[in-house]
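A single protein chain has been removed from this complex, and every other one stays in its place.
This part shows chain A:
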Amino acid sequence: MRLGRVIGSLHCTKKYPALEGYKLLIVQPVDSSNNPEGMPLICVDTVDAGVEDVVYFVEARDASIPLKDPLTPSDATITGIIERIDTINRELYRK
């Protein structure tokens, strides 16, 4: 699982049937201090996240586990919205 910041959304009408009903979001992977890390990617959303939210997402084979049909083609799925990231005596992020 990795951290990411939602930077946009996208729509596609024609898609693989198992993906129907899911929202697709563009996510920029970030580190715990909110610095971007690597290329943005498209994630399937399961927690109703929105633009600017910091989220965590699960990748690879595990990405289709939280979806209704376990054979849904997804390689990145958002599984939670982050409210706060804190380390000792310091807050790194607050929603």
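Everything below uses one rule, namely that contacts are C-beta pairs under 8 Å (C-beta built on N, C-alpha and C of every residue); 3 or more make two chains touch, one makes a residue touch a chain; residues count from 1.
FYI, contacts and distances are computed from a predicted model.
Name of the non-displayed chain as stated in its UniProt record, restricted to "Nickel import system ATP-binding protein NikD", "Ethanolamine utilization protein EutN", "Branched-chain amino acid ABC transporter permease" or "Chemotaxis protein": "Ethanolamine utilization protein EutN". One chain of the complex is left out; on chain A, the residues touching it are 1-3, 31-32, 37, 46-48, 56, 58-63, 65-66, 77, 79-88, 92.
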